[in-house]
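Here it is: the structure, laid out below.
Note that one protein chain is taken out, while the other chains of the complex remain in position.
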Amino acid sequence: MDAQTLQLAESTVRLATPLALAALGELVAERAGVLNIGIEGMMLAGALAAYEAGAATGSALVALAAALLAACALAALFALFALRRRADPIVTGTAVNILALGATGSMFRLLHPAQAMLSSAPQVGDVLPGLNAFTAAALLLAGSVALFLRRTRAGLSLRAVGERAEAADAQGLSVARIRWAATLFGGACAGVAGASLVLCLSDRFVEGMTNGKGFIALALVLFGAHRAARIVAGALLFGAASALQFTLQAAHVDVAYPLLLMVPYLLTLLVLALFAGRSRAPADLAKPFHGRD
Amino acid sequence: MTRARAFAEPLVATAVALALAGALLALLGADPVAALRALAGGAFGDSLALETTAVRAGPLALLGLGVALSFRCGIWNIGGGGQLAAGALAATAFATKSASDWPGALALPLALLAGAAAGALWAALAAALRVYRNVSEVLSTILLNFVALELVAWAVQGPLQEASRSYPQSDALPAAARLALFPGAHIAHVGLLLAAALPFAVWALLFRTAAGLRLRAVGFNPDAARYAAVSPELETARVLVLSGALAGLAGAIEVCGVTGRLFADPAGGYGFTAIAVALLARLHPLGVLPASLVFAALAAGGGAMQRSAAVPSVVVQVIEALVILFSIGFALPRREGA
Partner (left out) sequence: MPLVALRDLYKRFGATRALRGASLELEPGSIHALLGENGAGKTTLVRALYGQVAPDSGEITVGGKPVALASPRDALELGIALVHQHSMLVPALTVAENLLLGERGAEWLPPARLREAAREILTRWGVSLDPDARAESLAVGEMQRLEIARALSRGARVLVLDEPTAVLAPPEVAELLRLLTALRDRGMSIVLISHKLEEITAVCDRVTVLRAGETVAAQPLAGLDAAQLGRLMVGDALPPPGRPPATEPGPVALRLAGVRAAGLASVDLELRAGELVALAGIDGNGQRPLEELFAGVLARESGAFEVLRPPLALLSADRQRTGLVLELSVAENLVLPEAARGGAPPVFRAGIVNATELARAAADAIARFGIRAHAADPARTLSGGNQQKVCVARALRAAPGVLVAVNPTRGLDVAATAAVREELRAQARSGTAVLLVSTELDEVLELGQRILVLFRGALLEVPAGERSREAIGRRMLGEGAR
């Protein structure tokens, strides 16, 4: 394999990682019946938290912890309104995204006035030659999620809640508790995905840097028909498309820059058009559960 | 739901949102009181401030109307920003490239029409994906926002770029395609009349026509609607296209009335703010008018707040999000539920 192809493969995997992480977390949430379109905002919050904590302490571990905290806080907010108050999950998710956009923007500008020099966040290295720690985490996550859903009692309970919450409730399961846990888990994964943006893909925060990756992750869940392995495959597809886009830019190919930037979104639309209809979402997805009374 | 409660809840939601945002600011070391004062001044302080608020309320009202209509029908049109951009693009393309081919009096109406048509088309893409490929409009409209943004960026750096080729913007629109200002005004343009009148038209459509009854039925219960020989697919596609047209019209009005030329990102944050507007208005077409003024005031004041109190204007987005959350968390716009 020549150097250029090797680099393309490497970029593909690196760009696929945050998508896979976020999509796998959302997979668990959706299998429990929770549709969380706010993962875009949770990723962004994770990215900012990781950057600020990382740049301040120099520790990638602290950065990661901060990302988890920030993303889970937003996830809890989402759960409070969408699950507890039974507000519409699409609107709630949109509100979370707007909140994250505004809050991260405000905080970033207040913390770094004008054009002051931005320090770098600590970078996370490889765990095996060629295998970055985040990528390893994503692969581990994919395997664990698949095992969890298919081979554990808790996984069965979660699937039941997503397919028919009232039946699960009638068997003594706590729908609220399972959905909250699934939502927080999804948020945590989105937070880690966001952290990877500043600890691996780049080394600093830019306002709005997620740029729709959260929505692409949502599309990946559909593309992957709510199955872990296919989601990873989809993430690689998108990683390749993005990598190709950068390669074309670098090679000064004569296509206008904005048109190249459109590629990931057009690809997502294409993928949705081809695969969305075939995916069978959990029957009780996005339906609020009215427990007692 | 009593009348009093219908008015009180949005007020409470806004007040709580402002309070929380103030707390956030205090936490980050900024002065919330000074910020609020600057905000108020920027929104209502003098006649120019009032005009700024009014001018920003125009597109918000039209976009908010589109969002309210679609949400009522169970369609999550989050693509207002992209549809507005498409409209701005079409209006500019027409006005700068073809307007001279038409009699002068037609230039403006055609530009506005081009904008509405482009917005409708942009929304129709999402509608088609939904009807024919079962793609959720939540994702497709959001993705199309990004695509529209890049499309405009490409246009103002490419085919529509101004003659000297130095800046990412279009040529200035010819005078025939410009919306006149009100006599004595600095920036308030007559397009605002359209923005003020359309909510009434939409109200009449929703509550006084067969078409409106069909739309509302589909929004509440698509299964029952289908059994009554109403086609949910058709109605949801129609409403999506209509809300796209409203957004596209807003985009055309922006270039014809406010900016006078096309810049990158004509929608700014309008698309998301419109959602807050629609929810604050409790999805009622007439409520969109006061709600758009509230958010326009926030946006107009936000700029002043950034300049004089050194508080980043993106705080306004935080307030928007909080308004949305409190509107939906403690009140119910439309469907069955808690």
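Which chain is which? They are A and B, in the order written, and residues in each are numbered from 1.
Note that in this section a contact is a pair of C-beta atoms (placed from the backbone, for glycine too) under 8 Å apart; a residue touches a chain by one contact, two chains touch by 3 or more.
Just so it is clear, the structure is predicted and the values come from calculations on it, not from any experiment.
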Residue of A:3, A:170 or A:251 touching the missing chain in the full complex: A:170
Touch list for subunit B against the chain that is not drawn: 208-211, 213-214, 216-217, 220-221, 223-230, 335-336
Footprint left on subunit A by the chain that the document does not show: 150-154, 156-157, 159-160, 163-164, 166-174, 282-283, 291-293
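Following the convention adopted for this analysis, only the chains that are shown with their structure count from here on.
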Between subunit A and subunit B, centroid-to-centroid distance (C-alpha), Å: 28
Touching residues (chain side subunit A, partner subunit B) in the complex: 37, 77, 80-81, 85-88, 90-92, 94-99, 101-103, 105-107, 109-110, 211-212, 215, 218-219, 222, 256-259, 261-262, 265-266, 268-269, 272-274, 276-277, 288, 290
Sites on subunit B touched by subunit A in the complex: 24, 28-30, 71, 76, 78, 129, 133-136, 138-140, 142-144, 146-147, 150-151, 153-154, 157-158, 272, 275-276, 279, 311-312, 314-322, 324-325, 328-330, 335, 337-338
